[in-house]
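See below for the structure under consideration.
Yeah, one chain of the complex is gone here, protein chain that is, but the others are all in their spots.
For subunit A:
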Amino acid sequence: MTGYVIRRLVQSVIVLIGVSILVFAIVHLVPGDPIRLALGTRGTEETYQAMRERAGLDEPLVVQYFQWIGSALTGDLGVSFRTGQPVANMISERVPATLSLAAAAIVVALLIAVPLGTLSALKPRSPVDWFATVSSQAGLSIPDFWMGIMFILLFAGTLGWLPSGGYVGFTEDPVQWARHLIMPAVTAGVASGSIMTRFVRSSVLEALGQDYVRTARAKGMRARDVMTWHVLRNALVPLVTVGGVQLAYLLSGVVIVEIVFAWPGLGQMALQAVEARDYSLLQGTVLLFAVIFLVVNLVVDLLYAKLDPRISYEQGAAR
């Protein structure tokens, strides 16, 4: 078990190095001069040169890479060209908003997917199943900006129940935090929920047809217990993988939802960094996204092995 975790961590580090090189290369090969953009029409040639030097942009790319990665290891991701603030601070300021939104959205997604997927698997070709199919199709095809705007018009405008956007920290005011979170979480969660509904449906359907479910029924177990311990428990195994992918996606920023609800998350910041050619900010954010993906993946694999005893740590990730 420990050996497996160590092996996976080493793998992750190697992947991370690769990703960092890739991120660095892409950011630096994209045309556009960040200093000119930051200066705009102000500033003389001298200020321009001075800023280039200070940002280390005069050095060869290889040197720049090692400088960046070296300080990144100490937690220093450089300074944003645009705001002059340390990138690490800018990122950590946004983490609570992103975490809140991702966690709430995955809860919404699960609250949609597990009951709806299970019900439609229990009664295939019934009205419930039909409803699940149609609504998950709709959930996937309705653009999230449109859904977000409709929510705002209805719940913030007409009904006036919820604030139309913005973020309040949990520590500042938990009630306001929750009120601000509801609409963006539902908007972001619906798409993930729709994907997961289909998944839950097919894995529950598969579990239902297994011989061991028949064995459980033949024991005289209550239908509810058979459902929980034999059908859902087994359907959960593949769901963990899909849920992990969705969570990683939500964590790495649901840009459009963040924009619609003026949500100060990482996705929005990454977008601004691209627009401003803010190299250091962009590199830092993308690197963080890579770390998120790797961590979520590792957790999913560990959870997977925990849920399915047939997967042994010794064989490594069998999938």
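The rule is simple: a contact is a pair of C-beta atoms (placed from the backbone, for glycine too) under 8 Å apart; a residue touches a chain by one contact, two chains touch by 3 or more; residues count from 1.
Quick note on the criterion: contacts and distances are computed from a predicted model.
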Its UniProt record identifies the chain omitted here, from "ABC transporter ATP-binding protein", "Acyl-CoA dehydrogenase", "Uptake hydrogenase small subunit" or "Nitrate reductase subunit beta", as "ABC transporter ATP-binding protein"
Residue among A:S136, A:N234 or A:N297 that touches the chain left out of view: A:N234
Looking at the full complex, which residue from A:G40, A:P60, A:G84 or A:P309 touches the chain that isn't shown here? A:P309
Considering the entire assembly, which residues of subunit A contact the chain that has been omitted? 209-212, 214-223, 225, 229-230, 233-234, 237, 307-310
